[in-house]
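As you look at this complex, bear in mind that one protein chain is not there, while each of the others sits in place.
== subunit A ==
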Amino acid sequence: MAKLLDKQRYKCALGAMQSVQAIERALPILHSGPGCAQKLSEQIGSSGYFSPNIFPCTSINEKDVVFGGVKKLNSTIEKSLKVIDADMYVVLTGCIPEIVGDDSGEVVSRFNEEEKPVLYVPTAGFKGNNYKGHEQVVDSIIDQFLEKSEEKEAGLVNIWADVPYQDLFWLGNLRELENLVRELGLKPNTIFGYKRGIENIKKIPKAQFNLLVSPWVGLSNVKKMERKLGIPYLHLKTLPIGATETSKFLREVGEFAGVSKEKIESVIKENEDYYYYLIERYADLFLENRVINKQFSVIADAQYSLGITKFLVNDIGLIPAKQFVVDDTPKKYRKEIEEEFKNLNYGIKAEASFETDGYLIHEEIKKHDYHGYPLILGGYYEKELTEDLKGNFLNISWPVQDKVVFDSSYVGYRGGIKLLEDIYTVAVQRFN
């Protein structure tokens, strides 16, 4: 019997078109039915050089299903190359051409001799969600555009984290990770965001190593790069939020990169001194039991669930209730991520559930005894539930409806402070 999924937290694989949009001057060309781009794009923050509403699309209809959409795809790519000025053209396929059997890869290969690169990414909606689609986009860039480079640039580090547009804080997070790596004296290289387009993609093979900061998204990419481009990788599962995790992050990255111990410790000390100066000033607020909740639940993708849990337990001293990872993590990664949730200070172990159905998540939250008001950090779907339970709610994961974020971030020392500000702002609002 068919199952219903209530309040899902991800989009279909074609949502990865926004990963392409995040690469400056890369253009997604969609081979799908009409309207896919408009439905899959974020409501706010999606405009720019080319917005999803005007992505070139083959808009296939019944005639193309019966007779094949290959001709239409060919002419769409050809005309896009003529009319649109971009550095890289990425063809993404939707559900219909893949079900029907269009050989889109063959059509794209006809453009191999063109001046600008034309890539092909099979992102049929039924193949997975947009987290997998994002990995697929990076895979295609590695397979079809990058070549192994004998010359390596010392200190150059490729940073892979976050999924653009799916996470509201993607731009700020990537920039903050770059800043942290730069403080260690290394040269960070990312491909998403402002002024980091195809030039940075070309630098990828020259890196000393790949830095993956994510529980599982991107793991297959760095493994592939190790095989094809000969670049070693360092996989850190936790997104560093707050002092405990960020200092750990700096130590691990520094050691892997061969940065001297003195340098690492001096960077950490400088940052921690300021961080704890800020915390000290508000110690009276933290110690007031009436203001803050005792237990919390995070309902977000693996990255935030894990990162925020560690921050709230290790840095702030809250107790974790059940945490929910809602990005449909592939089964082969779940065990390790569960183990990571148990890796907290003071012997505290958090329990993680990989539930994607919103109704079941809400039922679990309602059943649990939070020993006071619950602190819920999740998607906008959780707002009403938290109000019913008289808890404190912060909207941090998709869908985000009640805040506008340009380039602020929750990563690093500054990120931990900002998360504290946001949580306690909600807490004192209710107090008043």
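Keep this in mind: a residue touches a chain if its C-beta (ideal position, glycine included) is under 8 Å from a C-beta of that chain, and two chains touch if they have at least 3 such contacts; residues count from 1.
As a convention for this text, contacts and distances are computed from a predicted model.
K.L.:
Which name from "Fumarase class I alpha subunit", "Dinitrogenase iron-molybdenum cofactor", "Spore germination protein" or "Phosphate transport system substrate-binding protein" does UniProt give the chain that's left off?
P.N.:
"Dinitrogenase iron-molybdenum cofactor"
K.L.:
Based on the whole complex, identify which of A:Lys39, A:Lys63 or A:Lys261 touches the chain you can't see.
P.N.:
For the chain that is not drawn, the touching residue is A:Lys63.
K.L.:
Among A:Leu5, A:Ile54 or A:Ile99, which residue is in contact with the omitted chain in the full complex?
P.N.:
Among A:Leu5, A:Ile54 or A:Ile99, only A:Ile99 touches the chain that is not shown.
K.L.:
Using the touch rule from the top, list residues of subunit A that touch the missing partner.
P.N.:
62-63, 65-68, 99-102
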